[in-house]
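Yeah, one chain of the complex is gone here, protein chain that is, but the others are all in their spots.
Then we have chain A:
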Amino acid sequence: MSGAVNGVTAHRDATSVAPDPGAGPPVLSLRDLVVEFATPAGVVRAVNGMTYDVFGGETLGVVGETGSGKSVSVLAALGLISTPNLRRVTGEVLLGDVDLLTLPTAELRRRLGRDVAMVFQDAISALNPVRRVGDQIAEALRVHDRTLSSTAARARVVELLGLVGVPHPVTRHDQYPHQFSGGMCQRVMIAMAIANRPKVLIADEPTTALDVSVQAQILNLLRVARQETGAGIVLITHDLGVVAETADRVGVTYGGRIVESGDVTRIFTRPRHPYTAALLGALPRLDSASDRLLPIPGQPPDPSELPTGCAFAPRCPISRGRAVCTEARPEPVPDGSGASACHFPDEAASLLTAQADDPPVDQDDPGEPDNDPAPVLDVHDAVARFPVRSGVFARACAWVHAVDGVSLRVPAGRTLGLVGESGCGKTTLARLVLRLVEPTGGRILVDGDDVGKAGRSQLRRIRRRAQMVFQDPYASLNPRLSVGDNVAEPLRLQGLSRGQRRGQVADLFSRVGLRVEHADRLPSEFSGGQRQRVAIARALACAPGLLILDEPVSALDVSVQAQVLNLLADLQRETAMAYLFVSHDLAVIRQVADEVAVMYLGRIVESGSVRRVYDDPRHPYTRALLASVPVPDPVGRADRQRVPLGGDVPSPVNPPSGCRFRTRCPIATDRCAAEEPPLRPVAGGYTACHFAEETVGLAPEVPA
């Protein structure tokens, strides 16, 4: 697709994110970029007047929810959209003096990778699986410098691999992407992007698919890359924490354009657009759990029918139906170091203060749940192993220790949060509870019934009392049944009549905040958040005593996530259901859970009340995790010294001897390799570390 669509009237005056005075000319400017796709449902205007500047040596965070046009704008700017339904790209993309949109493809390509480079989300699939990693980096060098010899290129690639922190660069040079972890692939992508010392580096969700500890490594690396190359970085993300942690300036996107921009501290402390303020209110916090999140009502706008006035008007808490909001599209008005595209920018900050006036109610610390005579869920020493087959006869030659001796209890009306990085066994544990995975050992009781020993009919009864909600509601709903029928399905299996079912479905719909009139629609007609509500409604149909929630909000946007989290909290208050809430997101767990269990390589390394685990973590792993999570608060980020955990989670096939964390633990000793630390009572919680008493005095960056 050639990007040679000539710019129309560019709003040069529409001030974009303005620089600090004296920062020199911007290295990259988007001016009133409009991108449209032709779809069967009509024209989709994915980007609607995106305007921003990036200056050399700075990081511009572009933050916004799904579908707000963050990715499409940069891909269109660089001529990288190749779908045949691209209808129009107008505006200007100025790289220095050149408008990239006017260049023929061949000319444009000469600049890509040399002057402006990109780092993509999901680095594993962004690398060619059949070509050596080193060759792929070398290609970036050699397309722009035909005179470079292959030996010189190789030497430079090895140097680059070392620079981005890939261990053993000489060996790694000749390996293939599938031999790298996700984090290592992202390092390779960064090496490729900085190979030619570009003026601009655009990183589109560079850490979204990664674990927090690896995310922290990659964000550090981007900082190094900026120092090395002096490039201006555009960091596109949906994560306000990542922005607060790394950006100098921020642009907030909504409905295909930047609605507010400015200095990072200003944006987070004195937002001048109600959307920014509302996003901050909807965000679960790691540093302090608020009693209740403030979700933004409704959903992000549909880019195929953008309103004529302000795109945020239908959800805006301060518009109060003022006509100007629905009639005139607010243009960004520069103020101080930034701009706000709102007719009433001064009222936005009041949203934040209003929240601050309403101090978070302290979470009631649970009593000793161990005193509870009969927990709804009682997992005792559960074990799940999977064979790894290989060799000529596909014999099981090794075992994946997915869950290896885990015990937990969840009493009625309480939430146990289970956190850990990918591959630590969280989901397997959740599936064990319903025996969707056959246990290798241990005992799991739901309401006193042994799940492992249950016969067919008893298991069916247990599965009615314990329901599961998955991350991807679309995959768990039957796409050919209406959402009403999906919800009614468990009722039908119970033998309720049609009329009874209708009544109950209506009741369930109103409980989860769905409109009963929509019961006849198909799941595909709903947004992600609504589909998750449907999935929750279906789980509630059998009036279960236990909900197992496996990453239920991970696919949702912040504003919608807050709606679902609040819904779950309300339902729990009404019915005293017990929740087993699995998530990789420590802030979400802090928000929802009473008790927390931290998993690492199939084992629980620390557990206890939320207070104990978050405010007084004793296990070095918990401490490192907490230190890795980006905090959405730029104030004082310079003082937050953090040394991210090195390396990746080891393979659960042959976990390290002794303490499984010892390969990444900064304070490991010989004893840790020899003796496995038991999960033992420490400071009002449980910690599996030989030195749990000594970690408390340690700063987050533990001395080696």
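The criterion applied here is as follows: a contact is a pair of C-beta atoms (placed from the backbone, for glycine too) under 8 Å apart; a residue touches a chain by one contact, two chains touch by 3 or more; residues count from 1.
Here is the rule we use: contacts and distances are computed from a predicted model.
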- Consult the UniProt record of the chain that does not appear here and report its protein name from "2Fe-2S iron-sulfur cluster binding domain-containing protein", "Peptide ABC transporter permease", "Mannosyltransferase" or "Deferrochelatase". "Peptide ABC transporter permease"
- Message: For the chain not shown, which residue from A:R31, A:R114, A:R187 or A:H238 touches it across the whole complex?
- Response: A:R114
- Query: For the full complex, which residue in A:V164, A:M192, A:L219 or A:V451 touches the chain that was left out?
  - Reply: A:M192
- Note on the structure: Filtering A:T39, A:S150 or A:Q179 for touch with the omitted chain leaves A:Q179
- Item | Identified contact with the non-displayed chain, of A:L30, A:L100 or A:A126 | A:A126
- Where the missing chain touches chain A, by residue: 75, 78-80, 82, 84, 105-106, 109-114, 117-118, 120, 122, 125-131, 139-140, 143-144, 176, 178-179, 189, 192, 390-392
